[in-house]
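If you scroll down you'll find the structure; I have some questions about it.
Part of the complex only, each chain left as placed.
Per-chain numbering from 1; labels A and B assigned in written order.
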Amino acid sequence: MLDANSSYLIVQFDWSLLHWNGGILERLAEGLVIGDGGLLFALEKRGYVKAGPFTPECTVENPEAVKQLHREFLRAGADVMQAFTFYASDDKLKNRGNKVSDQHTCAGVNAAGCRIAREVASEGDALVAGGLSQCPTYLNGGAKAAVQAEFKIQLDEFVKNKVDFLICEYFEHIEEIEWAIEEALKTGKVVAATMCIGPEGDLHNVTPGECAARMAKAGAKIVGANCHFDPTKLLDCVELMKEGLVKANLYKDTYLMIQPLGYHTPDAGKQGFIDLPEFPFALEPRILSRWDMHAYARRAYNIGVRYIGGCCGFEPYHVRAVSEELTAERGGRIAEGSEKHDMWGAGLKMHTKPWVRARANKEYWENLNPASGRPHSASQSKPDNWGVTKGDDSLKQ
Amino acid sequence: MLDANSSYLIVQFDWSLLHWNGGILERLAEGLVIGDGGLLFALEKRGYVKAGPFTPECTVENPEAVKQLHREFLRAGADVMQAFTFYASDDKLKNRGNKVSDQHTCAGVNAAGCRIAREVASEGDALVAGGLSQCPTYLNGGAKAAVQAEFKIQLDEFVKNKVDFLICEYFEHIEEIEWAIEEALKTGKVVAATMCIGPEGDLHNVTPGECAARMAKAGAKIVGANCHFDPTKLLDCVELMKEGLVKANLYKDTYLMIQPLGYHTPDAGKQGFIDLPEFPFALEPRILSRWDMHAYARRAYNIGVRYIGGCCGFEPYHVRAVSEELTAERGGRIAEGSEKHDMWGAGLKMHTKPWVRARANKEYWENLNPASGRPHSASQSKPDNWGVTKGDDSLKQ
């Protein structure tokens, strides 16, 4: 692979100077930001991430694979490339039998992730975000300083690699994300913050509304929810977050953000899809169709969410569907990937068989409840629910 | 992109000299060949193929995307890289409003497909196959010479680009595939032949057993079925093909091959998944899990199939599951992509939550009937069934 060579040149250059549309806050002020999709699960299916530890060392091991996926999200209309830095903290790379730390460091993995994201972002006009997530040190009952020390290692790389802004995401405890926001703000960059909670609130029963207000008070300019739930439930949560911000008189200074699962989870309990029996290896029947994405994007926009992206389960065509639904709201911008996708199935007009051509319309796809093809499957599962949380012995890593 | 430059060097060199394990027949004689997965549908989801016409011009337009997908299949254990030449015949590139022929030729698209496949095949030890599929000229009632002329354009590129063998695939009419085999044999290369039919036979009611015997008599050394049905139904079909070969005393000189859908289709009628209301944009709930793939691979092997691959819906992790199930039969060879996948969910032993760790075993995943997460979906659909076939006006292109 020769791509990597060119990237060495790239890091000498401040790409952010080239942003025609300004930074994340400017873009949100102008209207709408489309997020990207789920690098972690997509790369697992492509063969580059191990389910279980779920760590992102492939940024170093197989950069071409990560780069290609970023590119697909860019072509799908994503305005942000999230560097693949999820679960890259040092305490996670050596957690529970994971031996990634024998060969990789948090710093190395994060630096590579940032470089790749920047290379692809520069192929279009996207921003690059660096991300922090919850870490084992917190679950083990570690002190604030120890937890923030983990975050700082990641943040130092994000600064060195000049990411455009930061996302604190996938936190189940409001306290931990407050610590993360506090640490992230020391970089001087804009901080977005999303928790992986649903309408029932965080694992200590803090409501979504209160979580949102606390994140905003902690300094996040963009707040919301990500992962763990399907668009329906996560939007329910974000609606409650909005109410909380309004009540705390913080709504007018804060943008709403959502990055839900690409899996239907009507049966998920408080801890979300992790507890469903199908997690993580039998979620296929739950995958959202592109038409589900249209409904999601519309509802999100109507609620007032302005940063609309995806998390685990979102493939490039899902992000493209979000972009297509919100074409007008994006000022008519058409994603490059839409050259290969006519709206609402119109491409089927070119199909060989007339009864397939008859499906080339919006009404058909909007009203279809797709069959599962699985006569021995139910529609819902009962979540495992051990009901333990931070500090519980069974969670110590 | 600099990759393409290196590929120009590559075509000067006859990679087939480097095959340690010989050609396709030698490999089949030794035991087992794992096919790759569904380039067409995977690239549609990645944003490079338009559903409707379903033509492969991205081999020229976005070679890096095609190459990356090939590489993922290779890493998943595929022994064959099928050049992305499906529906690349000239009469298809300009069919029904598709204007690809304004910018591309069959020859150009096929040559690019072969080059990319060879580049990736050479990263491992895979063979390259060129493929022919049914063409509009036949559906329009074209004469044998006209149909074979379409095939010849593709075959000339396959010869120039030194593919290792040929696959005639995705034919619904036994007559047309006989014509294809006849033409393909003129290249002197080994020919495999698979029809997209189910247990009910071809669209003129020729049984699977008779189809298999006729394909073998026409000169195909490897015969079977691909696409249109899920593993269960397609294996039912291949079992009938085997019976037909046995009855015609052709079985001992012929290998069986199968490349089914990665979608469950218990409700498909004679023409397969095309007729299901969910085709092609709402098939998500039907996607097979990796565990479904284990069952498929085992049953295929037990029936005596020795070329076991996939078609539409097969993602890299599906092929990896086939490889993992048949590890022993492959002489213990482990696919590169399995470095990121411990068998039967064992990677979950490293998960943070104890109730997820409890899922790290074969029995759990083998017995799970995954919920659809769709309370408003049924398990089966009723196929559209217009019951028309070759020569019908509604099918003229």
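Please note the rule applied: a residue touches a chain if its C-beta (ideal position, glycine included) is under 8 Å from a C-beta of that chain, and two chains touch if they have at least 3 such contacts.
None of the values given here were measured: they were computed from a predicted structure.
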Query: So 2 chains are in place, but how many copies does the full assembly in this file really have?
result: 4
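We take it that only the chains that are shown with their structure count from here on.
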- request: Using mean C-alpha positions as chain centres, tell me how far chain A is from chain B in Å, no decimals.
  value: 32
Message: Help me check something: in the complex, which residues belonging to chain A touch chain B?
response: 1-3, 6, 44-53, 58, 64-65, 68, 71-72, 75-76, 95-98, 136, 139, 230, 263-267, 274-291, 315-317, 320, 336-337, 340-342, 345-356, 358-360, 365, 368-381, 384, 386, 388, 394-395, 397
